[in-house]
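Chains shown are a subset, placed as in the full complex.
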């Protein structure tokens, strides 16, 4: 398995998962003109979930590409951890739908915990995949210096911590947790806040 | 991030979003043979929305490709604005579904405003992306002359104006607004009406 082929397949899965998110925004059924406008506004939990999940998958895809530029050779462990990552990525539309349908009900807390928990699991698997690359020197191109590998490791370790924080916040205030997730996704998407890139990048 | 990789991912998202549009055409449930034929005809708002959204995304994809032929290097701003563009593109199936279900109801005006407004947002983000390329000379290949860049800028500026017109028309007559959107999409799709291409194109 070449890295090119693994990347192309992973790209496909990322692109499809990110596009399927829109299917979770359900068309509202209302009775008159005024209420459609209100119903569209009331769908804000769907929009919030759509935007957060979209940005999160987008960031994961961008980092995935950056990581794979450092990889020379694909072995079974990378295939396995990359497979688990794709499993988590394709799952994301489901917790997004659960969140969208429950954020304004009495079940908001459970939905938000489930949503943040899914991102926590995704971030943990992401770190697993990175470690399967970084800890096995033979996968990393010798021209990549150890400083960069350690810098990326530190950066990626922040992911699980951030999502653990939003998960804990969900127990106290679901809407605040969602706002934190949105802020987190926006922060990582904004230029300059992406992780330190290779010098020859 | 190479332009090739960013283009491939964007192509994937365009291709999936354009294909998901069909899921918004709901199979009618009717009682007898005659009524199925009538029900299929009565789905014309779904067909209209499908065709307009399809052509619009198709035109955006074609122009996306033409733009990226001028780009030498991808920086964080282009990644960000391209990401926002994909966010808007993947959203399009939702306003299309809202339009399809409401164009023949008392809620037609709201639905059409929402539909045209989504295209207006898409066109504005498209211009943002182009400006993030054009205004930062280092992204544009030096062999591309300034005349071409300015010609494209003028062309793209027409997009938001056109969609603003259909949006305003929606307040007066929703069906007229949809016809205008269809005419607009057809006009841009027809050969020769695409924007001025590079000489070596």
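We call the chains A and B, going by the order they appear; numbering starts again at 1 in every chain.
The rule is simple: contacts are C-beta pairs under 8 Å (C-beta built on N, C-alpha and C of every residue); 3 or more make two chains touch, one makes a residue touch a chain.
Quantities reported herein were computed from a predicted structural model and do not represent experimental measurements.
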item: 2 chains shown - copies of the sequence in the complete complex; value: 4
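Here is the rule we go by: only the chains that are shown with their structure count from here on.
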item: Distance between the centres, which are taken as Cα means, of subunit B and subunit A, whole angstrom; value: 26
item: Partner subunit A, residues of subunit B touching it in the complex; value: 1, 5, 8-9, 12-13, 16-17, 20, 23, 75-77, 79-80, 83, 86-87, 90-94, 97-98, 101-102, 106-107, 109-111, 114
item: Subunit A to subunit B touching residues, read off their complex; value: 8, 11-12, 14-16, 18-23, 25, 27-30, 32-33, 35-37, 40, 50-51, 54-55, 58, 61-62, 65-66, 189-192, 194
